[in-house]
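Of the protein chains in this complex, all but one are displayed in their positions.
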Amino acid sequence: MLTIKRLSLADAHLLLEGAKARAVQIGVPMCIAITDESGQLIAFERMDGGKITSTVIAQDKAYTAAGAKRTTESYGVASQPGSPAYGINSAIGGRLLVVAGGLPVIADGEVVGAIGVSSGTPAQDTECAQAGIDHFVRQQTGND
Amino acid sequence: MLTIKRLSLADAHLLLEGAKARAVQIGVPMCIAITDESGQLIAFERMDGGKITSTVIAQDKAYTAAGAKRTTESYGVASQPGSPAYGINSAIGGRLLVVAGGLPVIADGEVVGAIGVSSGTPAQDTECAQAGIDHFVRQQTGND
Amino acid sequence: MLTIKRLSLADAHLLLEGAKARAVQIGVPMCIAITDESGQLIAFERMDGGKITSTVIAQDKAYTAAGAKRTTESYGVASQPGSPAYGINSAIGGRLLVVAGGLPVIADGEVVGAIGVSSGTPAQDTECAQAGIDHFVRQQTGND
Partner (left out) sequence: MLTIKRLSLADAHLLLEGAKARAVQIGVPMCIAITDESGQLIAFERMDGGKITSTVIAQDKAYTAAGAKRTTESYGVASQPGSPAYGINSAIGGRLLVVAGGLPVIADGEVVGAIGVSSGTPAQDTECAQAGIDHFVRQQTGND
């Protein structure tokens, strides 16, 4: 039997909170999805003005980051023409996202979930996703 | 040009809040989805212990209730064998849900969004969805 | 509660009318889709001789332009190899179109819907989509 660590809904709220705060700062209404370590949705928010297409893309970025235990941005690099993972973007019915904005959430060296952000530029999406993780880590540490 | 009223993220939080409070009361961890009037996701929460299958079903109950402007339960009645909507449950790739737990959210006589709840019995799901709407309506009125 | 502006069916007819007139001028029978601001279909026409594959592609171009609030052509540029949105074309089950021919329809600075055209070259598709918008804007202004 395996023992797995997984984000709780309370953890997901911290991730959402941090990401939203940054989105407000940079003035871009975002779609933000939090999944568990298996890529299954825990929480989602579309800020007023977030893009419709991003309701799916944010979830799939988080699914990809959790499921593959890596950033979606790293897949973008690995899937360029001529690179080994070329074409991987259309795998799993197109759910495997290779655009930046999906980050695994790691605790004690294990992937415990993921955050996916979409509606801005990929760089803005990543910035907000990272802000979510930073906020989560600070709160976790503060709770110790 | 049409003018449409739509739930904001703040409204969605009220719906979530009311539904979660009832779910806690009855001791059933739920998946709760809030969509806008077009069935597009605004907010989602899986309470700790909510079912994996319900992450999709809750969203699709809300999609159905918003999109068809009726409760999913009413579709259950209308789609029984021999009834006019028989077989409608597999429409839209199976997204059209005919199991109770999806309710449209109505303001000033217009559908402005929907709430879909899943993980309990259909009766429990409906009870929590209705509690979400009741809480939302109370707060809306209180804000007037 | 949010208030959203959305194309009416009468508006959609104007968009279709303008796009079809240009399609006749250039001698290319087109598929033309008009969606609302959420990417949901309002009107569609396949001119006699329009391509079967374009019945889907035109709808998805409009869905993308409305949902992401940008032209599909701009996604074509942003998703070239080495660019930030590389690989986005297969997102949302492949519905996210990055080929020119999808344009958001904007009124008073808000996206109120979109037009997607397909069957010609991407340049011809865009030309007809733009002609639809131009006709719509002229009529709107004329009505003021």
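As written, the chain order gives the labels A, B and C, with residue 1 at the start of each chain.
One rule holds for everything that comes next: a residue touches a chain if its C-beta (ideal position, glycine included) is under 8 Å from a C-beta of that chain, and two chains touch if they have at least 3 such contacts.
All values derive from a computational prediction rather than experimental measurement.
The undisplayed chain touches these shown chains across the complete complex, A, B. Taking the complete complex into account, A:40 is the one of A:40, A:53 or A:126 that touches the chain left out.
Residue in contact with the omitted chain (choice from A:4, A:26 or A:123): A:4.
Summary of contacts with the chain left out: across B:71, B:89 or B:130, the touching residue is B:89. Remark: the residues of chain B touching the chain excluded from display are 48, 51-54, 56-57, 60, 75-76, 79-81, 89-90, 93-94, 97-100, 121-123. The set of chain A residues touching the chain not shown comprises 1-8, 11, 36, 38, 40, 107, 112.
The rule is simple: only the chains that are shown with their structure count from here on.
The chain pair sharing the most C-beta contacts is A-C. The distance from the centre of chain A to the centre of chain C, with each centre set as the mean of the Cα atoms, comes to 30 Å.
Taking each chain's centre as the mean of its C-alpha atoms, chain A lies 25 Å from chain B. Contact with two or more other chains is made by residues 8, 40 of chain B.
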